[in-house]
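A single protein chain has been omitted from the complex, and every remaining protein chain is retained in its original position.
Then we have chain A:
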Amino acid sequence: MYKTIAFIQARNIFKSSITSNMSNPIEQSIRNKLSKQLTIEHLEVINESYMHNVPKGAETHFKVVVVSNQFNEVPLIKRHRLVNEILKEELQNGVHALSISAKTPTQWESSDKVVKPSPNCRGGFGK
(Lines give C-alpha, C1' and ligand atoms only; values in the text may rest on other atoms or scores of the structure.)
Protein backbone atom coordinates (compact mmCIF):
# COMPACT_ATOMS: atom_id res chain seq x y z
CA MET A 1 0.00 0.00 0.00
CA TYR A 2 2.79 2.35 0.98
CA LYS A 3 4.51 1.64 -2.31
CA THR A 4 1.38 2.59 -4.20
CA ILE A 5 1.13 5.90 -2.38
CA ALA A 6 4.84 6.60 -2.89
CA PHE A 7 4.42 5.80 -6.56
CA ILE A 8 1.45 8.16 -6.94
CA GLN A 9 3.35 10.90 -5.13
CA ALA A 10 6.40 10.42 -7.32
CA ARG A 11 4.19 10.48 -10.38
CA ASN A 12 2.53 13.71 -9.29
CA ILE A 13 5.90 15.34 -8.62
CA PHE A 14 7.00 14.20 -12.04
CA LYS A 15 3.84 15.55 -13.67
CA SER A 16 4.18 18.94 -12.01
CA SER A 17 7.84 19.15 -12.98
CA ILE A 18 7.06 18.56 -16.63
CA THR A 19 4.31 21.13 -16.70
CA SER A 20 6.37 23.83 -14.97
CA ASN A 21 9.52 23.18 -16.95
CA MET A 22 9.17 24.71 -20.39
CA SER A 23 12.34 23.18 -21.78
CA ASN A 24 12.63 19.62 -23.01
CA PRO A 25 15.08 17.76 -20.75
CA ILE A 26 13.90 14.27 -21.68
CA GLU A 27 14.09 14.91 -25.40
CA GLN A 28 17.63 16.24 -24.86
CA SER A 29 18.60 13.23 -22.80
CA ILE A 30 17.23 10.81 -25.44
CA ARG A 31 19.20 12.66 -28.10
CA ASN A 32 22.40 12.69 -26.01
CA LYS A 33 22.28 9.05 -25.03
CA LEU A 34 21.58 7.77 -28.52
CA SER A 35 24.32 9.87 -30.11
CA LYS A 36 26.83 8.93 -27.43
CA GLN A 37 26.18 5.21 -27.41
CA LEU A 38 25.69 4.59 -31.11
CA THR A 39 27.55 5.76 -34.19
CA ILE A 40 24.77 7.82 -35.65
CA GLU A 41 24.39 8.70 -39.32
CA HIS A 42 21.03 10.31 -38.84
CA LEU A 43 18.91 10.91 -35.76
CA GLU A 44 15.46 12.34 -35.24
CA VAL A 45 13.79 12.61 -31.85
CA ILE A 46 10.16 13.63 -32.19
CA ASN A 47 8.01 14.48 -29.20
CA GLU A 48 4.55 13.17 -30.07
CA SER A 49 3.08 13.81 -26.63
CA TYR A 50 0.84 16.57 -27.96
CA MET A 51 -1.15 13.86 -29.76
CA HIS A 52 -2.17 12.40 -26.42
CA ASN A 53 -4.20 13.27 -23.38
CA VAL A 54 -1.30 14.70 -21.36
CA PRO A 55 -0.47 18.19 -20.02
CA LYS A 56 0.91 20.74 -22.46
CA GLY A 57 4.66 20.48 -22.82
CA ALA A 58 4.71 16.90 -21.50
CA GLU A 59 7.42 14.51 -22.59
CA THR A 60 5.66 11.16 -22.53
CA HIS A 61 5.37 9.93 -26.11
CA PHE A 62 8.35 9.88 -28.44
CA LYS A 63 9.31 8.64 -31.85
CA VAL A 64 12.95 8.14 -32.70
CA VAL A 65 14.50 7.58 -36.10
CA VAL A 66 17.97 6.10 -35.70
CA VAL A 67 20.20 5.43 -38.69
CA SER A 68 23.41 3.66 -37.79
CA ASN A 69 26.09 1.37 -39.25
CA GLN A 70 25.80 -0.69 -36.12
CA PHE A 71 22.45 -2.02 -37.35
CA ASN A 72 24.07 -3.73 -40.33
CA GLU A 73 22.99 -7.38 -40.36
CA VAL A 74 21.32 -6.99 -36.96
CA PRO A 75 17.71 -8.27 -36.87
CA LEU A 76 15.03 -5.68 -36.27
CA ILE A 77 14.11 -6.96 -32.84
CA LYS A 78 17.73 -6.67 -31.68
CA ARG A 79 17.96 -3.12 -33.00
CA HIS A 80 14.86 -2.22 -31.02
CA ARG A 81 16.18 -3.95 -27.92
CA LEU A 82 19.43 -1.96 -28.25
CA VAL A 83 17.56 1.36 -28.43
CA ASN A 84 15.22 0.35 -25.60
CA GLU A 85 18.22 -0.57 -23.46
CA ILE A 86 19.97 2.77 -24.09
CA LEU A 87 16.77 4.60 -23.15
CA LYS A 88 15.91 2.31 -20.24
CA GLU A 89 15.98 5.09 -17.64
CA GLU A 90 13.68 7.34 -19.66
CA LEU A 91 11.26 4.46 -20.24
CA GLN A 92 11.10 3.77 -16.53
CA ASN A 93 10.64 7.41 -15.62
CA GLY A 94 7.72 8.81 -17.50
CA VAL A 95 8.31 7.99 -21.15
CA HIS A 96 5.23 6.05 -21.89
CA ALA A 97 5.46 5.28 -25.59
CA LEU A 98 8.50 4.96 -27.76
CA SER A 99 8.13 4.32 -31.44
CA ILE A 100 11.39 3.22 -33.04
CA SER A 101 12.53 3.31 -36.62
CA ALA A 102 15.99 1.73 -36.70
CA LYS A 103 17.61 1.62 -40.10
CA THR A 104 21.01 0.98 -41.63
CA PRO A 105 22.45 3.83 -43.75
CA THR A 106 21.66 1.79 -46.89
CA GLN A 107 18.05 1.26 -45.83
CA TRP A 108 17.71 4.93 -44.98
CA GLU A 109 19.15 6.04 -48.34
CA SER A 110 16.79 3.79 -50.27
CA SER A 111 13.75 4.85 -48.21
CA ASP A 112 11.65 7.93 -48.92
CA LYS A 113 13.15 9.48 -45.75
CA VAL A 114 9.69 10.55 -44.67
CA VAL A 115 8.91 9.95 -41.03
CA LYS A 116 5.26 9.01 -40.68
CA PRO A 117 3.45 10.17 -37.55
CA SER A 118 2.35 7.52 -35.07
CA PRO A 119 -1.25 6.32 -35.02
CA ASN A 120 -3.83 8.43 -33.24
CA CYS A 121 -4.29 8.08 -29.54
CA ARG A 122 -7.38 6.20 -28.41
CA GLY A 123 -7.55 7.49 -24.90
CA GLY A 124 -5.78 4.68 -23.09
CA PHE A 125 -3.21 6.90 -21.44
CA GLY A 126 -2.63 6.20 -17.76
CA LYS A 127 -5.71 4.23 -16.87
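Operating definition for what follows: contacts are C-beta pairs under 8 Å (C-beta built on N, C-alpha and C of every residue); 3 or more make two chains touch, one makes a residue touch a chain; residues count from 1.
Operating definition for what follows: contacts and distances are computed from a predicted model.
Per UniProt, the protein behind the absent chain is "Glutaredoxin-related protein 5, mitochondrial"; the candidates were "Glutaredoxin-related protein 5, mitochondrial", "Trafficking protein particle complex subunit", "tRNA (adenine(58)-N(1))-methyltransferase" or "RBR-type E3 ubiquitin transferase". Only one of A:46, A:74 or A:121 touches the absent chain when the whole complex is considered: A:121. In the full complex, chain A touches the omitted chain through residues 1, 3-4, 76-77, 80-81, 84, 88, 91-92, 97-101, 118-125, 127.
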